[in-house]
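I am attaching a structure below and will ask some questions about it afterwards.
Only one protein chain is missing; all other protein chains are in place.
Per-chain residue numbering starts at 1, and chain names A, B and C are given in the order in which the chains are listed.
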Amino acid sequence: MELLLLLAVIVPAAGAVITIFGMRKWVALFCSGISLGLLCMLVPQAAEPVEITYQIQMNPLQVRVIVDAFSLLFALLVSLLFLMAIIYSRRESSSYYFLLLCNLAVLLGIAFSNELLLFYVFLEMSAVITYFLVIHKRTDESIAAGFKYLVMNMGGAVFVLLGILLKGDSLGALLFIAGCLVKAGSFPVHVWLADAHPAAPSAVSALLSGAVVKTGVYGILRFAPAFAVDVSVVIPLALASMLLGVFLALLQTDVKRILAYHTISQVGFVLLGLGLQSTAGISGGILHMVNHGIFKALLFLCMGCVIKATGERNLHHLGGLKSKMPLTAAACLIGALSISGIPPFNGFVSKTILFHGVESDTVKMLFVITCAGTVASFIKLFRHTFLLNPGVLPKKIPASMKLPLIILSGFCIVLGVFPSIVLNFTGYSFEFQLTECATEILVTVGLGSAIYWIGLKTGVITNPPHLRVSIDRIFCGMGKITDYSSSVLSNVLTQDINYYATYMVLFLVLLFFLFTL
Amino acid sequence: MGMSIIVKTATRFLAPIMLLFGVYIILTGHVSPGGGFQGGVILGSVLLLFFIAFGMREGRFTENLASLIEDVSALLLVMVGLVGILVGKEFLSNFLVGSALDTGAGTIPLVNTLIGLKVGTAFIVLFYTFFKYMGRKP
Amino acid sequence: MSHTVILLVVTPLMTAFLLSMTAIPHKVAYTTLKRIRMLLSVSGFAGLCVLLGTAGPHVLSGEVLTYQLGGWSPFLGIALRLDALSFLMATIAVLVSFLTMFYSFSYMERMRGLGKYDTFYFLMMTGMMGVLLTRDFFNMYVFLEILGLSVYILISSGEKKENYKASLKYLVLGSLASGLFLLAVGILYHVTGSLNMDYAAQGIQGIVERNPSVAALVFALFVVSLGLKSGVVPLHFWLPDAHSMAPSPVSALLSGIVLKITVYCMIRVVPFFGPQFYQGVSPVIASVGAATVLGGTLLALSQKNIKRMLAYSSVSQIGIIITGIGIGTDIALKGALFHILNHALMKSGLFLCAGIMIHQSGTRDIPHLRMGTPGIAASFVVFSLGVVGIPPLNGFVSKFIICYGAVKAQYDGLAFVILIASLISCSYYFRVVQTFFSRRQGEKKEKRRKKKGEKKENDPETPLQLSNWMRIPVYILAVLCLLLGLFPSVGLKAVELAVTVGGG
Partner (left out) sequence: MNLDMLTNWVNSITVGIVLLLIGVYGIMTQKNLIKIILCIDIIFLGLILFFVGSGYTEGGTIPLLGEYTLYVDPLPQTLMLTTVVVELSVTALALALVLKIYETSKTLNVKELES
């Protein structure tokens, strides 16, 4: 067991070192495949939680590891998505596979760590590695987005570390959760997400949405008991990010940006589930985390194929790809139906469980509205990309890019039909009749179509208005204020030797008085 | 070049006396006020006097020679300290006390002499550097 | 065995004088002279390494080696002491300056008077070793001055207008600080009747009780003078100039170890006044440290010149160390000492990288920098991650320990300040890192420049062939940082010993 676990984490790390010397894609494929296989072999052994403490001389860091259902589930999700992304990737740049494998190892580390500091260490490492993946295209846009990603995530990490340091305090717990929320891209701190996803290569966007964003959620899930904190504080933020994400997604024309905003809203669902703190809520949240990882990765990879084939990211310049890229269209349709919560795809199950876990009526209403908005924006995405005005001539895309689409679509259906595969991990069984949910589904779809129709008629979808108010500005403003204060400070302080000597004497006098006190 | 004949003559007359006085200060440093540094400064100022009186020119006592003497005397000074270790005492210990070579103060006159040489030549190098710098054509 | 202590000071001194002899104009061929100089420098450092190696096992087993200069009793003569703390500092100093020396073989070649450079390099080593080993206040002052003088000269060895200005500014302020230090020593001698730290420490206890304002004055003088030399915030003004204008290997030494030497003096001086006094001043020192952290990072943020940025970042890192000293609990002190070690490795590595990058791109402007080679860029990333404090690098461990100590000692705000400063430093370091990756932008600018036909900025550091002499030290430092980050317990054990044995 220990050996399997160690191997599963070390193989990608060792593979990363090998990729420096060559055979990049094959090594990456091999290592991530082996890692996934090893994790699968662990599954039967993880019937009950096993804690392992490694005696490694890494003072003050203790390496305590836990293998239980949650960690295995998260690890399986992560390694599956990485395998898909590696199959999909076609870049041969020197650092790409190195970074991917490193990130895989680090995320597996997050999955299994049972020690707060260890978790923090991996969190920071993953932030830095992901930064390099985000700026991988090296355009000005991606570098700016990467900078924002990095600074915000480092800010989150600062909060996490402060939380860890002040553990036992209620303030510490809140800081920890705030830090994790930055990672998860929740409502007031979601601004990095919408920039980083479009800027990154498609496979990386899939990983960002599918795996990296989940680390924040996973952190709350795993360590909230250690802080003894009431997680329900995240419910308002979760609702806000659900609604805001969908609302902003409706206004976007960049296909990847649409998906990015949906990540914000879907992570809102997961957080809502965690905030409910009931078995149903948590199981639904975990299931939705897995499902979202799969269908969002599928959607990003589909859009990656579309962008690769047409070289176009603007929704209104795309269209009519249905006949030219049937496989991609089918996969995208499956992804869209999943995310909209239509049976028999996986998003439906998790959303239904969450919906049933919610007690308050207002929350239920907001839930339905968000789902309807999701439906509307995916009607928009699918229609404008694959159905409307034919005229774009796509290039051929290689088979290696199509393979992950098929596999992930398969997962969408399988998990939709047999949700118990995942629910077994959480120890939650859920029985429901399709007819019970029929009204909700119909309402959602109807409302969604109506929203789309209204949007089309009023021109909001074809020609979205420019938003004056944005949370992004607050963060940019904070950065600008810091920059400005810095330059003011350096202008004020830079003088000649006379002044410096004067400062020195004044400081001496000040210190003398302070010391005599 | 240089100053009036009075100064030049006086310099010629004074220089040997100053040299002698410098040596005196160095050698009697252990029994009276004075010592290596003070004597060295006097030695060095002889050259300064010459420069002022006659103008800057590089005679037989060149800058290179001065720096060589400076370095060698500094090295020897450290060596004297190290000899203390070699004879089984501490660094810079007065190993000559009680030996046949003792003149009453052990190694102190030796150390003073070396310091005097070092300081005197260092001053000479200093004056050479400044005077060369000021005297050169821009 | 006991002679090791004095030999640590004498070896670099003798090497310096021998090197000085090679600087006298000879008829010997230049290459021969160069080889002689390299041989001398390497053997000087080899001697230091051997000495540290022989003393190491004794010191690390908790022994304290003392030495009486000239066999005088400690009350009259000069006492030297090598304990775990000074051994640790000496090891850092020798290690970093050894690596930097290899770098400067190649880097300083085109500067005139190379022999002088090497001479003062070793004179600086003498000063450092002396400060680290001495137990005598006046002796400490003298060695600080030797250190200072050689540093002023090394800064001016770039032989440009800015070098001279920076050097003179440092000289004036540094001399002012030395004057205050000497005043403190004088008052101390006047009231206690001894200059030996151990004897004066006994005497000062009575003074603290009977005449606290005198003790406060002495302490304030010590803090201000040592604080100026280590760049505490209201007194840091000379630092960015000196560190950025000096040739890159010298900057590496200045930021890497010379600053730490004065911080070491502070570690020696602060507990000197007894635990009760220390309790009283601890919040003041800690808040001075916090101000330094914040000021340094904020000032670094707006810098366009990479070396200035690194210099200001040094200010903030020194602030972190001083915060650790100010908190004063064992754990914070441990963190501070470990941060001294880490920061020495990281910042010297950063300056060496910056030197190479400035060479390659012909400018110091951050947006126009080019990465040199991928290896150098990777090392730069490693170092900057370390300074920012991102695991698994060494900087994280020490920062975390200091923050942990701060929280344990009920100084939550200090931990917050340090972490926020790390966040800001992350933003300015990655502003540099991202320029390596915006390749296209750089090429565009290059083309535009060529089109206009204008020359590259007239920078003192003109392009030079990148040799292995320059690259390998950087790699070694990067690997050391990584290893110390992955296995911090090696460093932490030494640091712990230093705190228990030396920090008393």
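Basically, a contact is a pair of C-beta atoms (placed from the backbone, for glycine too) under 8 Å apart; a residue touches a chain by one contact, two chains touch by 3 or more.
Everything numeric here is computed off the predicted structure, so don't read it as measured data.
Every shown chain touched by the omitted chain in the complete complex is listed here: A, B, C. When the omitted chain is restored, the residue from C:I36, C:C49, C:L168 or C:A291 that touches it is C:L168. Mapped onto chain A, the footprint of the missing chain covers residues 494-498, 501-502, 505. On the side of chain C, touch with the chain left out of the figure occurs at residues 76, 138, 142, 145, 149, 152-153, 156, 160-161, 164-165, 167-168, 171-172, 175-176, 179, 182-183, 186, 189-190, 195. In the full complex, chain B makes contact with the omitted chain through residues 31-33, 35, 37, 126, 129-130, 133, 138.
To be clear about the criterion, only the chains that are shown with their structure count from here on.
Remark: chain A and chain C have CA centroids separated by 42 Å (rounded to whole angstrom).
Separating the centre of chain A from that of chain B, both taken as means of CA atoms, is a distance of 77 Å. Looking at chain B, one finds that none of its residues touch two or more other chains. Residue positions of chain A touching 2 or more other chains: there are none.
The touching residues of chain C, when paired with chain B in their complex, are 3, 6, 10, 13-14, 17-18, 20-21, 23-25, 67-71. On the side of chain A, the complex with chain C involves touching residues 57-61, 94, 117, 120-121, 124-125, 128, 131, 135, 138-140, 143, 146-147, 150-151, 154-155, 158, 161-162, 165-166, 479, 482-483, 485-487, 489-490, 493-495, 497, 500-501, 503-504, 506-508, 511-512, 514-516. Chain C contributes residues 169, 172-173, 176-177, 180, 212-213, 216-217, 219-221, 223-224, 228, 234-235, 237-238, 280-281, 284, 288, 295, 298-303, 374, 385, 388, 390-392, 396-397, 400-401, 403-404, 407, 412, 415-416, 419-420, 422-424, 426-427, 430-431, 434, 437-441, 486-490, 492 to its touches with chain A in the complex.
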